[in-house]
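Let me begin by handing over the structure; questions about it come next.
Missing here is one protein chain; the remaining ones are kept as they sit in the complex.
And now, subunit A:
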Amino acid sequence: MATFRLNINNTAQEVEVAEGTSLLWVLREHLGLTGTKYGCGIAQCGACTIHVDNRPMRACMLQVDNVSDGQKIRTIEGLSVNGTHTVQKAWIEAQAPQCGYCQSGQIMQAVALLEENPNPSTEEIKTYMNGILCRCGTYMRVIKAIELAANTQST
């Protein structure tokens, strides 16, 4: 057991867990930030996507030891107050989610995309989002939502 300090959604957090514990379990089971999901544990599904210093990362591949409190972790819970981020609003407008389980990962990846590239082409969207699986098959609407969000941002 060791104590780890993290900066999550602009809040300093302290957890005591075994060294090598995955950041995904730390977020979900120790800190209760359950919007970030477990889907595969091996960087194949993207359900656990979070931002570390604004870059999309798979929480299941990060060990708590590898993240310092100088790095800013952002989860779906930290994206906005009351789900009002442009991307979240576009998601509602497109009625994108079905079961919803993959959607935090979709949204976190999409936010990172639009921060990097505010006006992506459909092909760029598909490429950037390719790591995030959705078994319900909401891909068409996720693409639409990203396009909606990009349009809103640019007007």
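Please note the rule applied: contacts are C-beta pairs under 8 Å (C-beta built on N, C-alpha and C of every residue); 3 or more make two chains touch, one makes a residue touch a chain; residues count from 1.
Criterion: contacts and distances are computed from a predicted model.
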Record-based protein name (UniProt) of the chain missing from this complex, from "Molybdopterin-dependent oxidoreductase", "Gluconate 2-dehydrogenase subunit 3 family protein", "Cytochrome D ubiquinol oxidase subunit II" or "ABC transporter permease subunit": "Molybdopterin-dependent oxidoreductase"
Query: For subunit A, which residues reach the chain that was dropped from this view?
result: 17-18, 21-22, 25, 28-30, 32-42, 44-45, 47, 75-77, 79-80, 82-83, 88, 91-92, 95-104, 107, 125-127, 129-143
